[in-house]
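Please see the structure below; I have some questions.
All protein chains of the complex are present and in place, except for one that has been dropped.
Our next item is subunit A:
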Amino acid sequence: MNKTRPAALAALALALPAGLAACGGDDGGPVTLRYAFWDDNQRPALEAMIAAFNEEHPDIEVELEQNPWEDYWAGLDSRFAAEEAPDVFWNHVSRFPTYASNGVLLPITDDIEDDGLDTSIYPENLYNSWQFEDEQYGLPKDWDSIALVYRLDALEAAGIDPATVGDLEWNPVDGGTYVEFLQKLTVDANGNNALSPDFDPENVVQYGTAMSSNTGQTDWWNYAVQNGCSLQTEPWGDYAIDAPECVEAIQFTADLYNKWHVAVPAESTNQPNGGVPGDYVVPGQAATTLDGSWMLSFYRDGLEPGTWAVADNPSGPVGSGTVINGLSNAIYAGTEHPDEAWELVKFLGSEEAQAIATGMGSVWPGVSSLNQDFADYWAGEGIDVTGFQTAAEGTTIGYPLSMNDAAFGTAAMDEFNQVWLGTKDAQAAAEAVVAIANAE
């Protein structure tokens, strides 16, 4: 017993200064803010923006906390429960309604007014998407859309002219030129493509496309929108994916796997344990994919310059739309440093900060005037990214808004994984998802 006492005292002595330091923020001393995000691809841009922030605010230290998407929300929720959430964090429209209505977000309406912030620098719909019951809960960090990413070497080997990629069309009956394009790019071990009568679907070395998504955003939602499905009856309304135009698109997605054999099998790509689409394109297991603009740097870092490119999405029966989305930086309602957190959010939303991110080709900016900067960065890398801008126009819809996103997301992944595997009917799966998602 006696031996433990000095040790305990030593431990206490060590703990004391740490405890005092933690209280330092209350009297105007240095403050540490925790800033949580999920996409590690964007870490370099975040670090550069924080370095710039520290030039103006040397007394505010920002600690980055990264958790991948699959773990991010569970971690955040449990820290809301423990009242120890990060001061500032990336927010997503799918979670925003639940968070705002449960009071875990700090309204910044008054801060915006007091500081005379010019919010017209953001696209109006992007800015407004972070409003709930007349309060603003975040400043736009970025926007994103989906476009067709493809490997030039695969197209060359298949004898396809890259200039034709932007004009592909699909339909649920015979697949159209888009499926034909993917069939040409699906090659078995003997060198036969999926159009050949000798094609062996059990022994494919390169697939036409790779589809994988935790939500639907980089797989079936694209075909759904292109087939006239709007996922919900209206924003904030019920989920309506059992409508005929939606089920048809879900079936088309399943056909890409199981009828045409042009997609990396669902056994490998199904979420949450499968890879992201780029994981199949970069090593050459797939020739193309429909992927998000936030993944551009992933392809840049994984592939040689000049071996890949971006094109417009294929057109379905009603157009070539997709789902657009954006993130915001939000402040935790329970933060001990609301003033400093606002300073950080204000800076991250500024043209100055977002110019740093666009200059690194990180993400399409929330600040409209910087869109050209982002496009210019990628033009410098030899990549024409206007496909993402085209995708943001026309028949494109916004990300579904609902209080029941968690129930919808879990049910959709669970049910559609089975459809992609070919073990469940598209109609039955869509009905099951709607029944669960609209029940709460």
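Annotations for the structure displayed:
Going forward, a residue touches a chain if its C-beta (ideal position, glycine included) is under 8 Å from a C-beta of that chain, and two chains touch if they have at least 3 such contacts; residues count from 1.
By our rule, contacts and distances are computed from a predicted model.
The UniProt record for the undisplayed chain lists the protein name "Sugar ABC transporter permease", from the options "Rieske (2Fe-2S) protein", "Sulfurtransferase complex subunit TusC", "Protein disulfide oxidoreductase" or "Sugar ABC transporter permease". Contact with the omitted chain, checked across A:Ser196, A:Gln285 or A:Gln389, is made by A:Gln285. Of the listed residues A:Ala266, A:Ala330 or A:Ala430, the one in contact with the hidden chain in the full complex is A:Ala266.
The hidden chain makes contact, of the residues A:Val104, A:Met211, A:Ile356 or A:Ala391, with A:Val104. Contact with the undisplayed chain is limited, among A:Leu64, A:Ala157, A:Met360 or A:Ala407, to A:Ala407. Panel shows subunit A; residues 1, 73-74, 77-78, 80-81, 98-99, 102-104, 202, 264-268, 270, 272-273, 285, 406-407, 409-410, 414, 417-418, 421, 423-424 of it touch the chain omitted from the view.
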